[in-house]
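== chain A ==
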Amino acid sequence: MRLPHGILAVLSLATVLGLTACGTSADTSEAADADQSLTVFAAASLQSTFTELGEQYEATHPGTTVTFSFAGSSDLATQLMAGAPADVFASADTLTMDRVAAEELIDGQPEPFATNTLTIGVPQGNPAGITSFEDLSDPGTRVVLCAPQVPCGAAAATAQEAAGITVNAVSEEASVTDTLGKIRSGEADAGLVYVTDVLAAGDSVEGIAFPEAMDALTTYPVAAVAGGNSEHAQGFIDLVTSPVGQQLLTDAGFGAP
Partner candidate 1 sequence: MSTTTRAIRHEIPRWVFVLAAGGALFVTLPLVAMIAQVNWSQFVQLITSESSVAALGLSLRTSAIATVLCVVFGVPMALVLARTDFPGQQILRALVLLPLVLPPVVGGIALLYTFGRQGLVGSSLEVLGVSIAFSTTAVVIAQTFVALPFLVLSLEGAIRSAGSRYEAVAATLGARPGTVLRRITLPLVLPGLISGMVLSFARALGEFGATLTFAGSLQGITRTLPLEIYLQREADPDAAVALSLVLVVVAVLVVGLAHRSRPQSGGAQ
Partner candidate 2 sequence: MSLTADVQVAARSLAVQLTVEEGETVAVLGPNGAGKSTLLAVLAGLLRPDGGSATLDDTTLFAEGIWLPPYARGVSLLAQEPLLFPHLSVLDNVAFGPRSQGASREESRAEALRWLGEVEATEFADRRPSELSGGQAQRVAVARALATHPRLLLLDEPMAALDIAVTPAMRRTLKRVLAGRSAIIVTHSVLDALMLADRTIIIQAGRVVEAGPTRDVLERPRSAFGASLAGLNLVSGTSTTGGLVTGDGLRLSAIAEESLPDGQEAAAVFSPRAVSVFVVEPSGSPRNVLPVVVSDLEQRGRLVSVRAGHLSAEITAAAAADLDLVPGMKVFFVVKSTEVALYAG
């Protein structure tokens, strides 16, 4: 069985073009359904509450499909700037939201809808016997923080400043998930993570609240994305800030804005 190479060349070219065409047609079909669908980009820590809110929204708006993309806020911001189609963006910090807003990718003003607080996370059973924030500055204690470049690390730095102590971290992780992982596995004696992370981690991580955390509150803003489905976007934002949404967020450990 032999195909003349002319035909094969055309075939391979067609494949390449076909791939491009597929991408375009997918975009148009999405645009056609735009009024019936809602895409929400939300910080990873919002996964459980937002998933539930999405189901509620679909129930009260029959025919509407809510799609979520949960990831680190920075990743989502990068995707938005690269033109990813979204209707709502909920960030885990104001800095990232400001970055997106500066690119004029946001409709109107971002609305704060929740806060998150740092807490000391320790592995189950607290093997190192941590009781206070000061214990973290003990040189024998293995503490894992987020790197100062990322929001949870910035908050950790603020808390240290407020408490007037210096924590010598054995590792500065790039995301709060990585920090939590090191605590959960018992590699670290303690770490600074969010209250919501500890709650989500269940029994494997215990939280120890400390007063200076209040100086390092993280505010979560939400906003409609420019060029998106503004009607449903506003509807979802309203649900998040409604008493129902706020109750769900409080249950997950978030504070009021």
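In this section, contacts are C-beta pairs under 8 Å (C-beta built on N, C-alpha and C of every residue); 3 or more make two chains touch, one makes a residue touch a chain; residues count from 1.
The candidates were selected such that all candidates are chains of the complex that A comes from, given by their letters.
Remember, predicted model here, so these are calculated numbers, not experimental data.
Trainee: Given that all of 1 or 2 sit in the same complex as chain A, name the one that actually touches it.
Mentor: Selected candidate: 1.
Trainee: Name, in rising order, each residue of chain A that touches candidate 1 in their complex.
Mentor: Its residues touching candidate 1 are 3, 5, 8-9, 12-13, 16, 72, 74-75, 78, 142, 144, 147, 149-150, 169-175, 178, 181-182, 185-188.
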